[in-house]
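What you see is the complex with one protein chain gone and the rest in place.
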Amino acid sequence: MSLTRTDVENIARLARLEITESELAEYVGTLSRIINFVEQLNAADTGDVEPMAHPLSGQTQRLRADEITERDKHELYQKNAPQVEAGLYLVPKVIE
Amino acid sequence: MYTLTIAELSAGLRARRFSSVELTRALLERIARFNPHLNAFLTVTADEALAAAQRADQELQAGRGSPLTGVPIAHKDIFCTRGIRTSCGSKILDNFVSPYDATVVTRLKEAGTVLLGKTNMDEFAMGSSNETSFYGPVRNPWDPKRVPGGSSGGSAAAVAARLVPAATGTDTGGSIRQPAALTGIVGLKPTYGRVSRYGMIAFASSLDQGGVLALTAQDAALLLGVIAGFDPRDSTSVEVPVPDYVAALEAPLKGLRIGLLKEFFDEGLERECGERVRGALEVFRSLGAELREVSLPALPLSVPTYYVVAPAECSSNLSRFDGVRFGHRCQNPRDLLDLYMRTRGEGFGAEVKRRIMTGTYVLSAGYYDAYYLKAQKVRQLISDDFRRAFEQVDVLMGPTSPTAAFEIGAKTDDPITMYLNDIYTIGANLAGLPAVSVPCGFVADLPVGLQIIGPVFSEAKLLNAAYQYQKETDWHRRLPRGYD
Partner (left out) sequence: MTEWETVIGLEIHAQLATRSKIFSGSSTAFGAAPNTQANLVDLGYPGVLPVLNGAAVRMAVKFGLAIGANIARRSVFARKNYFYPDLPKGYQISQYERPVVEDGALDVLLEDGSRKTVGITRAHLEEDAGKSLHEGLKGYTGIDLNRAGTPLLEIVSEPDMRSAKEAIAYMKKVHTLVRYLEICDGNMQEGSFRCDANVSVRPKGAAKFGTRAELKNLNSFRFVEKAINHEVARQIEILEGGGVVVQETRLYDSDRNETRSMRSKEEANDYRYFPDPDLLPLAIDEAFIEEVRKTLPELPDEKAARFVREYGLPEYDAGVLTASRELAAYYESVVIALGGAPKLAADNLKEQLAEPKLAAGGLKEQLAAPKLAANWVMGDLAAALNRDGLEITSSRLGPQHLAGLLRRIADATISGKIAKDVFEVMWSESAEADAIIESRGLKQITDSSAIERAIEQVMAANPAQLADYRAGKEKLFGFFVGQVMKAMQGKANPAQLNELLKRKLSG
């Protein structure tokens, strides 16, 4: 199954990845090859098999006690932030 | 000193034949000398290392400390290290200084190890040759024109070149085992859930496992004993007691039932590599093991299965890299969309983008059932095949990689060609099984690895088998030319 330019443009948009014109052509090619490659899976007879979300079969989620275990470390964390003001992370204004 | 294993270093340190500071200095010198060429280390933490070595020496002098006190190690740059740049081999984290330590890092720190630095890797662990790193490829010490394997290529090269006696790695589709095989060292991927993933930057959450690269199975056993174990911060971490891996090494192998995977000895396996592996199997036979052929019919589908599941999970895991709270941000974003598109477009390399897009595609409306759901079902089939095999045999053995180290640039044209490097390793990740690669010979002076796969939580058995093999052979003692 081959992907079209539009397919790739849509996927790149969904994934928020800017790709240039020349990259686009290349991605169309490689992604199509990859999708073709994985289509071998169609041949497998999976009948009633349960999809395996986890190698930890039979295990279930542990529950945590409802306790406050964290304290304020925002100054440390915000050292990594590209743009911060008044403790807020800044992004270009969003119109809603 | 630099050729010694951790077991030997530990004994030497405790006997005060040399100090941790001396050892650390010696290795830092080797790193300064060889790393510009190898590009195995991305960050060298010389000051911190010497300070830690001093503290270790104090512990050792006072007669305190553990077997790993004063022993230098390196971490793959995928493990978050507090106060130290953690790049994951990517431009998007080039400026990221982690405010916390991964659990694996904490445990090794508390065991007294001395951190020399962070090692190079394929970007976000996506690759089998360490050629996708933002920081350039890593060279294989055995032949600088060749790749060391990936994604833990930096860790493998560093250990093989004796710049550090051991390093951590991660294995999602073979990223510890394959580079270990291509550089002639031991690489261990534990059972899924054995080692905490907290602080280990996620690529594919249901496949990733943290592990170790070292010179010997004994060293791997020492290290695994420290990093394994339940971590309440990781919901996928299991509460299974950690056995004494070192004590288990000595068990005799007589009667060990070894399964030879029919699907692994196929046309894809380079002939001479196959011969080295068969040679290794004969050693096991001489130690009293029984060999028999087994077949896992669904196994040939492991690569396509992996290349649906892993990209799907990574496409979601990498969404947090958006230039808002940490990491690279594009200059002068016009609006929010521009911020995301250009930050991520600039910050991620081509292979990462390919996988994110593949993953986005297979999860998208209309395709989820056909690809993702289907792949998870095939994954169950593969897992069932392994389980059935382990009803008849104790371990499975075969090659780790279809070829020895290939040349840098040789396989970068077609992603699929690169993906097929993982053909023997991926199955264990899909089924969550432990596996180890142990050096078993050379082809044209390039190392070949033997892979041993076991049922869940059989690391003790795997390391025991590898250890006994290493007592009979000396592949692991050979040094690459120029590094001796």
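Think of it as A and B in the order they're written, each chain with its own count starting at 1.
We take it that a contact is a pair of C-beta atoms (placed from the backbone, for glycine too) under 8 Å apart; a residue touches a chain by one contact, two chains touch by 3 or more.
It should be emphasised that the depicted structure is a prediction, and the values quoted were computed from it without experimental measurement.
**Student:** In the whole complex, not just what's shown, which of B:Arg233, B:Arg388 or B:Arg477 touches the removed chain?
**Tutor:** Considering the complete complex, B:Arg233 is the one touching the chain left out.
**Student:** Of B:Cys88, B:Leu115, B:Ile258 or B:Leu296, which sits in contact with the chain we cannot see?
**Tutor:** Checking the options B:Cys88, B:Leu115, B:Ile258 or B:Leu296, the one contacting the hidden chain is B:Cys88.
**Student:** Going by the contact rule already stated, which one of B:Arg55, B:Arg325 or B:Arg478 would touch the omitted chain in the full complex?
**Tutor:** Only one of B:Arg55, B:Arg325 or B:Arg478 touches the chain omitted from view, namely B:Arg325.
**Student:** Can you work out which residue in B:Ser205, B:Ser295 or B:Thr473 touches the chain that's missing from view?
**Tutor:** B:Ser205
**Student:** Just the residue numbers, please: which parts of chain A touch the chain that's not shown?
**Tutor:** 14, 16, 53-54, 56, 59-70, 72-74, 77-78, 83, 85-96
**Student:** Given the full complex, what residues of chain B touch the hidden partner chain?
**Tutor:** 79-80, 86, 88, 93, 96, 98-100, 102, 197-202, 204-206, 232-236, 312-313, 315-316, 318-322, 324-326, 336, 340, 360, 363-365, 368, 372
As a convention for this text, only the chains that are shown with their structure count from here on.
**Student:** Could you give the separation in Å between the centres of chain A and chain B, each centre being the mean of its C-alpha atoms?
**Tutor:** Inter-chain centre distance comes to 23 Å.
**Student:** Which chain B residues qualify as touching chain A in the complex?
**Tutor:** 95-97, 99, 192-193, 206, 232, 235-236, 238, 298, 301, 304-305, 307-308, 315, 319, 322-327, 329, 333-342, 344-346, 348, 350, 353-354, 356-358, 360-362, 364, 370-371, 373-381, 383, 414-416, 419, 430-433
**Student:** Within their complex, state which residues of chain A touch chain B.
**Tutor:** 3, 7-8, 11-12, 14-19, 23, 27, 30-31, 33-35, 37-42, 44, 46, 49-57, 59, 61-62, 64, 73, 76-77, 79-83, 89, 91-94
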